[in-house]
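Below is one structure, written out as structure tokens; the observations come after it.
Note that this complex is displayed minus one protein chain, with the remaining chains in position.
The block that comes next holds subunit A.
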Amino acid sequence: KMSLSAKEKTLVKTFFSKVSGRVDDIGNEALSRMLTVYPQTKTYFAHWQDLSPGSASVRKHGKTVMGGVMEAVEKIDNLCEGLRNLSDLHAFVLRVDPSNFKILCHCLLVVLAMTSPEDFSPETHVAIDKFLASVSLALSEKYR
């Protein structure tokens, strides 16, 4: 299990507080991209009317996902405990195959690089990559 150093936690918190005003757009972009670039992920959203990039469903869900990410930033010191409810949800209700966490994380990194090229330095990149991997791990805690 990769743990984050104090410096990395600071990098993560600083970066996300800088983009906090844009998280809804970021969520929408990342999710829209995921559905386009990795069409197999659409299988989880067959119940939506409109899966096109930027649709109302996609926007709404992007906001939900980013809400989870921002919550994780707050609880960065104890992700497994802090994300317990979300972990239960993903394990017992949603049952999203964990390989998809990596896919969404990648799309999120691409969007962060696109929209914050100056701030998304290599050091910030590795800190956020580790953070998102830890979040993914926390979310799949209860899977089996």
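As a working rule, a residue touches a chain if its C-beta (ideal position, glycine included) is under 8 Å from a C-beta of that chain, and two chains touch if they have at least 3 such contacts; residues count from 1.
FYI, contacts and distances are computed from a predicted model.
Engineer: Which name from "Regulator of G protein signaling 11", "60S ribosomal export protein NMD3", "Hemoglobin subunit epsilon 1" or "PAT complex subunit Asterix" does UniProt give the chain that's left off?
Structural biologist: "Hemoglobin subunit epsilon 1"
Engineer: Which of these, A:96, A:109 or A:137, touches the one chain of the complex that we don't see?
Structural biologist: A:109
Engineer: Name every residue on subunit A in touch with the hidden partner chain.
Structural biologist: Residues in contact with the chain left out: 32-33, 36-37, 53, 106, 109-111, 113-115, 117, 120-123, 125-126, 129.
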